[in-house]
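Notes follow the structure.
All protein chains of the complex are present and in place, except for one that has been dropped.
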Amino acid sequence: MADLAPSAPLLSVRDLHVQFPTERGTVNAVNGVSFDLYEGKTLAIVGESGSGKSVTAKTLMNLLPRTAQVSGEVTYDGRDVRALAAEKVKHFFGVQMTMVFQDPMTSLNPVKKVGEQIAETLRYHLGRSRSEALEEAVELLDVVGMPEPARRVSQYPHELSGGLRQRVVIAMALACQPRLLIADEPTTAVDVTVQKHLLDLLDELRRNRGMSMILITHDLGVAHGRADDVAVMYAGRVVETADARTLFFDMRHPYTEALLRSIPRIDDPVHHRLDPIPGRPPELIDPPDECAFAPRCIYAQSDCLGGVPELSGLVGLHRFACLHPTGTERGMAAMSSNRAAGATAAGLPVTGSGGGSG
Amino acid sequence: MTADDRKTGNPTASGEGPVPRKGRASRERLLWRFRILRLVRSSRVPDDDPTEDAAVRRRLGFSFWLAVAWLLIMAFVAAFAPMLPVADPTKVAFGGPREPPSADAWFGTDALGRDVFSRTVHGARISLAVGGFAIVFGMVVGGSLGIVAGYFRGRLDQAVGFAFFVLLSFPSLVLAILITATLDRSLLVVSLTIGILAVAPVGLLARASTLVFAEREFVAAARVLGARHGRIIVRELLPNVVIPMGALTLLGMAIAVVAEGSLAFLGLSVAGEDAISWGKMIVDGAGLRDLQNATHVTMFPVVVMFLTVLSLNFAGDRIRQYFDVKELAF
Partner (left out) sequence: MAGTGHAQLRDRDDVLLRVKDLVVHFPAGRRRVVHAVSEVTFDVVSGETLGIVGESGCGKSTVARAIIRLVDITAGEVLYEGRDLARLEGEDLRRVRPQVQMIFQDPISSLNPRRRVRDVIAEGLAVWGDDIGSWSRDRIDELMDAVGVEARYGARRPHEFSGGQCQRIGIARALALDPKVLICDEPVSALDVSIQAQILNLMQDMKRRYGLTVLFISHDLSVVKNVSDRIVVMYLGKVCEIGSTAEIYSRPAHPYTRALLASIPEPAPTVEVSEGGIGDELPSATDPPSGCRFHTRCPRATDVCGEVEPVTEQVGDADHYVACHHPAAVEISPR
């Protein structure tokens, strides 16, 4: 980060592990995730399905099913969040820390007017009277850019479009003036034009209210321009984290590079041949002791298969978990030796500049 | 998992070789054999081979097999009752009237001195036959109507739906009395009566699950390929709809067995002294004096019927759970 960070982060996560026992074996959903989030900043966590990004968010919000086994430290403003959760502290989750989900209908009660739902939050957490709370609900709807807020409070969720419903959910999340908002794929269920409005809104709210935000998304485009820092997750680990500019234009991890290259872009020429990532994401049950991306990585060397690489460097700086990072001499050497051999150490054929066939 | 598997992104399981092409009928048979095999294999402790199909690993459990064992015994007893070394169930004064269980008459004797054990064994014949026939009738008639209605929708659906609701709204007892009183009280008529009562509930279930599957894109895909309606119903819908219905077979049979008992109570079960059913036995022993002094006359048929119905319900429910396959195990 270029600017000087304040002394202590608002949220600090250290070595978070989450496992789910299932019939088929233990799913290692999150494997040692660490990050810091400072006041007023946005951290985007980017990854595909199964990368552990949503599980991380749910762990922070204490929303995991009881079968989940969690270890690691989560500190919010100097307080141990997991201890708060264990003691069932009232007025913390949903007040200090709130969450917006992908599908607004999971957070909304379909048979209650939206105004009452917002008012309920205010009455429960802040002890407002009924009429005060309803008045505040109208104000909140106005803040989130709901047209005709006074009329909307008495509508039911099904009478609103997807975009407006998500605004209601955001209004509910804002009701108690949270200092941290976790948005889990907040725009995945809506159209692009609506998505832009919602992302602009979240951005504006964060700035005006000095909130911190964790934006969870599978869409690199959404992360770009909305986040100060970006963490890329793969197979339950953060594989690369940096400020957004560095991450998108000077990435070091081959997965970040391959992901950016594989998506079709609007400024690519027509019929541009895409560069897909070969293979598919690894199983999270009994993962082998190697870099999880190695089987799909065109840089993979024999040492990549010898153990899971650690994230390099200090928290807060550009960190990546790769032994042969792209854009470095080691990476170049790895690539040229793989090209000469025609295959990577994991057996993936390498031809020309791109990856193998899918 | 080999490196080769990873790079091609194929599922992490060792491949079964491609099945040789066979005729349609034999393939269907294979399919069923596979299903039964899966049932059997699933009861074993799952081995450590990670390549096993996840579905195979789910277990039906010991209690399921206990229930199945009971049902098999009942089925065997029912099938071979006349050949079994038991007393003649109709022989009056086999012992004294209302004798308690003894070494000669394990379940005691009833008011006419007939052997309750032998009667319970023979009673399984009619009880299970009525239950089985009724539910098969309900499945075939109700199931076909439900699937056809759910697939074609429109007017046909409205007509079939209306018929189902009429059947459901008509007091079932009145219907049963009407039929058995008008026609004779033969095994066929009694079974058919209960079978008709099963048509509407089974039909509605078949219709509901057909509606769900008919919306799925694989049905649209089959239409786009040019498959005719009949083929879509048989190939695409039936295999999916048959599973919730199959589980219902056992549950429905349990209801039918109880229904026969109820009819017997009204004196409407299969007529004739030779026609013994558990329901009729219970009625025989339901006099006040019998209940007070000779509980065993009713107790044994009641317990056997209870265990049978319980086993049917339990096994049916476990099978339903078992086949409730997750569509996707990423």
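Think of it as A and B in the order they're written, each chain with its own count starting at 1.
Keep in mind that, in the parts below, contacts are C-beta pairs under 8 Å (C-beta built on N, C-alpha and C of every residue); 3 or more make two chains touch, one makes a residue touch a chain.
Just so we're clear, the structure is a prediction, and the values are computed from it rather than from any experiment.
Q: Identify the residue among A:37, A:122, A:164 or A:180 that touches the chain left out of the display.
A: Within the whole complex, the residue contacting the unshown chain is A:164.
Q: I'm checking contacts with the chain that's been left out. Which of A:170, A:202, A:216 or A:259 qualifies?
A: Only one listed residue reaches the unshown chain, and that is A:259.
Q: Of the residues A:139, A:191 or A:310, I need the one that contacts the missing chain.
A: A:191
Q: Name every residue on chain A in touch with the hidden partner chain.
A: Contacting residues on chain A, toward the hidden partner: 48-49, 147, 161, 163-164, 191-197, 199, 218-226, 248-249, 258-260, 262-268, 270-278, 280-281, 357-358.
Q: Since one chain isn't shown, list which residues of chain B touch it in the complete complex.
A: 8-11, 13, 15-19, 21, 53, 55, 216-218, 220-228, 231, 235-236, 239-240, 325-330
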